[in-house]
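Data first, discussion second: the structure below is written as structure tokens.
A single protein chain has been omitted; all remaining protein chains appear in their positions.
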Amino acid sequence: MSINVKNIHKQFGEFTALDNISLDFPSGELVALLGPSGCGKTTLLRIIAGLEQADHGDIILDGENASNTHVRDRQVGFVFQHYALFKHMTIFDNVAFGLRMKPKAQRPSESKIREKVFSLLQLVQLDWLADRFPAQLSGGQRQRIALARALAVEPRVLLLDEPFGALDAKVRKELRRWLRKLHDELHITSIFVTHDQEEALEVADRVVLMDHGKVEQVGTPEAVYNHPQTPFVYSFLGSVNVFHGRAEQEYLKVGSEQLRHHNESYGHAKEVFAFARPHELKIVDNSHHEGVSARISRILSFGIETKVELDGLNENSGQHYEVHLSQQQREAQSLLVGQEIKLVPSTLALFPREAVALQPSEKEG
Amino acid sequence: MSTLAIQTNASQTTRFEKNTATREPNWVKYLLLGISLSFFALFLLLPLIAVFTEALRKGLETYWLAFTDADALSAIALTLTAALISVPLNLIFGVAAAWAITKFEFKGKQILITFIDLPFSISPVIVGLSLVLVFGVHGWFGEWLVANDIKVIFALPGIVLATIFVTFPFVARELIPLMQAQGKEEEEASIVLGAKGWQTFWYVTLPNIKWGLLYGVILCNARAMGEFGAVSVVSGHIRGETNTLPLHVEILYNEYNFSAAFAVASLLALLALLTLVIKSYVEHKISKKSNA
């Protein structure tokens, strides 16, 4: 079932949580809402669920306007960040809750409920825990029970708020793979909220990047990672080097030095930010006449890549850069800590400076 | 029964009222509010109002006369004396008990906490009786006390002992949960930095617990000044000598001197209101501190 979000706006006092957002979630997809804390992603999820009311705008579920439908009647499955399992009920009773709350006429018989609950517990591979209480379960198990409980009422869509946020790194990875597999079996339209880029890129069919209550980019994981459309997306997904400079013709002037930027020529000089990924930078000899000067501060060579950390020099002092080299590149060059070199990008993405008036928000864990 | 943590703040309430999943239809809300506030008015507000209207029924002059009476003055003095002795003693005890219980792990801790709570669940009348059994003429120390011409029962010491007993848990009860929540890291840091035990207590612990301490003290004081049952057993009701304010109220009331009884009662009611005002202020301070 499809979800359409139309011109949703939400204000908390002075703070704009969602700024006129419109999005379409096609049927059967698993979509990630990705962004730093405070970007409005959880608010959007709660508005879709009906747990929060938008100031204006509409939520269309399966072509029907659901904006004024109560959560109770919206038939959405919601998995809470801290699971919200009922502590005084067994796992079985937790999963059966939604079925038992139905009006008498629609309520299945106890034996039907039993059947259904056990099939769900088997689906999440935890049928052996039916008689336990939530307190006796590990975090990962609770998460799966919360999912089974949400699925019990056969929701039209599944919404998950930071589903792996409260778990430790190892369990998190396992559950990620498991959720993807589960979605491939059920094909229920699902949206999950996360601040972890790796999680979003690995699990989702499609990623919605949000910042400051606005949608920055929507696309497949490959598309958003390889072709970031905004400075925010550039800096939020993966590490990136930034050069502050002035684009003139085919050159980028950074202080007294210059780089070739490979973009279309700038006839009129323009103040820009220029982005390059760590593997898109080359380290060249200091005598090279193009490039930005820097001094090597650390060389980390373990794994298949060598990471070189550098400090900017002259007008760029205070700037930090990071370069990733393959083993061959590393062996071809003799690099020493303290050495002064120049950095030359193989490609640069330019954004006019006024478009980046807002510094991208801090990434938070 | 720690009442410390309670401070309903407005933002939290609106969080419930705005959430579609935690609010009721308006008619349910107003029905519940109507029922519970009527109950509140009937059982708490009306008796309070009654005290003051009864006290002022015969005019301000009679009201004033009730306090200038010599017996009333001596009752005020006795009540203040008893509170002035018992509250500081229970304060010291409360701090010592809370320090031992919250900063150390030892066997039998839970039992000790239960024993400290004991006076809350014992009838004040039994408190008075037990003191009579120990210090009365026929009690354990009766003969020795008579021989040495020391009066405990029907005298100030008895009244003080009864007051200490019934107000025993108040300070400890407020401090224990507070200090438990604060843990002992700050004290350990202070010791590591070279502070002595008393310095640690004075400069690290005390600033952290001062509001909780004040809270316990005002509750302790309210009960100390208002205690009736236990004191009534050991006081002997000697006018002008062993009558505390609550006992004075009883005597006046039993003599059908209602307006004087209510006048003295209104003084105690004012004390109760003052206690509640300070209590709200302290709660406000504590909640502000914990939100910061």
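Descriptive notes on the structure:
Letters A and B name the chains as they come in the text, with residue numbers starting at 1 for each one.
Rule of thumb we're sticking to: a residue touches a chain if its C-beta (ideal position, glycine included) is under 8 Å from a C-beta of that chain, and two chains touch if they have at least 3 such contacts.
In this section, contacts and distances are computed from a predicted model.
The chain absent from the displayed complex carries the UniProt protein name "Sulfate transport system permease protein CysT", chosen from "Cellobiose ABC transporter membrane protein", "Sulfate transport system permease protein CysT", "NADH-quinone oxidoreductase subunit K" or "Amidohydrolase". Shown chains touched by the missing chain in the whole complex: A, B.
Within the whole complex, the absent chain has one touching residue among A:116, A:149, A:212 or A:324, and that is A:149.
Of B:66, B:127 or B:213, it is B:127 that touches the chain left out of the display. Take chain B: the residues that touch the chain left off the picture are 1, 3, 5-6, 8, 10, 12-17, 19-25, 28-29, 32-33, 35-37, 39-40, 42-48, 50-51, 54, 92-93, 96-97, 99-100, 103-108, 112, 114-127, 129-134, 136, 138-140, 161, 164-165, 168, 184, 187-188, 191-192, 196-197, 200-201, 219, 222-223, 225-229, 232-233, 245-247, 249-250, 253, 258, 261-262, 265, 268-269, 271-273, 275-277, 279-280. Interface residues of chain A facing the missing partner chain: 49-51, 70-78, 80-84, 86-89, 97-98, 101-102, 134-135, 142, 149-150, 152-153.
Keep this in mind: only the chains that are shown with their structure count from here on.
Every residue of chain A that touches chain B in the complex is listed here, in rising order: 50-53, 70-71.
For chain B in complex with chain A, the touching residues are 18-21.
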